[in-house]
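Working notes, structure below.
The complex appears here minus one protein chain, its other protein chains still in place.
All chains are identified by letter, namely A and B, in their written order; residue positions are counted from 1 within each chain.
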Amino acid sequence: MDTVYPGLQLDKSMYGQPYTYSENGKVYSNVFGMLRNDKIVPLQGQYDPKRGDIIIGVVNEEKFSGYSVYINLPSEGSLSSRDSREELETGDVIECEVDYVNEIKQVSLTNPKKLGFGSVMIIPPVKVPRVIGKQMSMINLIKEKTGCDIRMGKNGILWINDCKNKPIVIKTINKILREAQFSGLTSRIGEFLDKEIKNKE
Amino acid sequence: MSIMNELRRGAFIDMIKTGKRLTDRDFYEYRDIEVKKGVLATADGSALARIGDTQVLASVKFTVGEPYPDRPDEGVFITNAELVAFANPSYEPGPPNEDAIELARVVDRGIRSSEIIDLKSFYLEEGKVLMMFIDLWILDDQGNLSDTSALAAMGALLNTKLPKYEDGELVREGDLENLKLSNIVTEHTFGKVADKTFIDPMLDEEIAAEGKITFGVMDDKIVTVQKSGWQSFTKDEVFSLMDIAFKKHSELKSILTK
Partner (left out) sequence: MEKPDKLIVNGKRLDGRGVDDLRPISIHAHVLSNADGSALIRWGNNLVLAGVRGPRECFPRHMADPFKAIIRAKYEMTPFSSKEEHGRSGPNRRSIEISKLIRHVFENVVLLEKYPKSQIDIFIEILQSDGGTRCAAITAASVALADAGIPMKDMVQAVAVGKVNDEIVLDLNYIEDSASDGADVPIAVAGRNKDILLFQMDGILDKSQFEEVFSKVFKAADKIKELQTKALEEVYFATEKGEVKKRLPLY
């Protein structure tokens, strides 16, 4: 595992990878982070929208022929009313897909699904893979033990339904964010969940 | 982004109706508190106070000035607060806004009305007195700037050294005397929403709060009060919150004098 920082030269094989740039045929890192398995894992950073990403958004405003949706980026995503089967209102939380990202990083969304009453959390996008876990092991573990429905958007927005164990889910997510050591995290979280649920009863 | 503030406000109101706060805190429990004194080498007194993740830096610095015409034998002090732009996403750089001004004035009143500083001791000679600047630099706003700033100001005053006055100038060499304080003042802020009150509002709780009340306390006396926000408080609420403020005063006072 090696540290990378803006301006550090990388192997040519990293050409085109996220968090790199190239100049005169050489490849450099553009963020601070770690090089793990030939991928740069940044310390922090904003969500980089890509076509096909499944994300969570919050409807902010009804606009002419559509909606503007808050998606944890500097500008809001746009959803056309043609793309939504149901009528949406300001404050609705939706799970949707990134349809198109133009050259000036404006995002258009499609396939919205209204999520019901619940709570929304914003977590750093670089931590999303940890909340999901390898092959969804972490998020499924939490869902199983708490009986809650949880959706983690790639953009860092997380939705939890109004289940009775919702406060435990929130506590667990915060714990995962603080404790990010790879080895054994899933089993530690499993133990934590068991204890919390028992304490509640 | 306003929609996210609305959601946060709604989430907190839901929780408080079920008798819970946003984190596992009791309604009248402070977050973790820390005060570090003497953190600035260029100031005559300084402190960094932290309540939870809120961080405020206070500096005390003296200069030679003129007394007010109606109090020619007393020194002068001025309290100023600056909300630094990176302290909160909603701040914009520019001249002090109404929140910064209110904050400074409330901290100032706590020190002034309590008379813990004998301003006559700032007299230097005819027409010259010590002028004391208390600067409150808000570096990280995660709610309850009032109590954190008051702690920082008090911490700074507790380690302030008076410069010597020689030949019309202030000299800061050699052994200096400590600023004398006759007592210690602390401030305690409560938020109110959905008919529930709670101490030390963190940021999301503050955004949701409809009303706020701050009590400045010295021993068993109230030295200043500030109520803000549109929501009202009943007389009974005021008295019960005062009692809680008295209790919290001893806790915070022992942190300051550690």
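Note that in this section contacts are C-beta pairs under 8 Å (C-beta built on N, C-alpha and C of every residue); 3 or more make two chains touch, one makes a residue touch a chain.
What you see is a predicted model; the values in this text were computed from it and never measured.
Undergrad: Touching the hidden chain in the complete assembly: which of B:59, B:114 or B:159 does that?
TA: B:59
Undergrad: Among A:63, A:105 or A:164, which residue is in contact with the omitted chain in the full complex?
TA: A:105
Undergrad: From the listed residues A:17, A:75, A:137 or A:187, report the one that touches the chain absent from this view.
TA: A:75
Undergrad: In the whole complex, not just what's shown, which of A:7, A:25 or A:52 touches the removed chain?
TA: Result: among the candidates, A:7 touches the missing chain.
Undergrad: Using the document's contact rule, name the residues of chain A that touch the chain not shown here.
TA: So the residues of chain A touching the missing chain come out as 3, 5-9, 19, 21, 23, 28, 30-34, 42-46, 74-75, 103-105, 126, 178-181.
Undergrad: Touching the missing chain, which residues of chain B?
TA: Touching the missing chain: residues 1, 36, 39-43, 46, 48, 50, 53, 55, 57, 59, 61-63, 80, 82, 84-89, 92-93, 95, 133, 135, 137, 139-142, 170.
Quick note on the criterion: only the chains that are shown with their structure count from here on.
Undergrad: Cα centroid separation between chain A and chain B, in whole Å?
TA: Taking the average C-alpha coordinate of chain A and of chain B, the gap between them is 38 Å.
Undergrad: Taking the touch rule as given, give the residues of chain B at its contact with chain A in the complex, in rising order.
TA: 1-4, 6-7, 11, 20
Undergrad: State the interface residues of chain A toward chain B in the complex, per the touch definition above.
TA: Going through chain A, the ones touching chain B are 58-60, 70, 90-91, 119-120, 122, 167.
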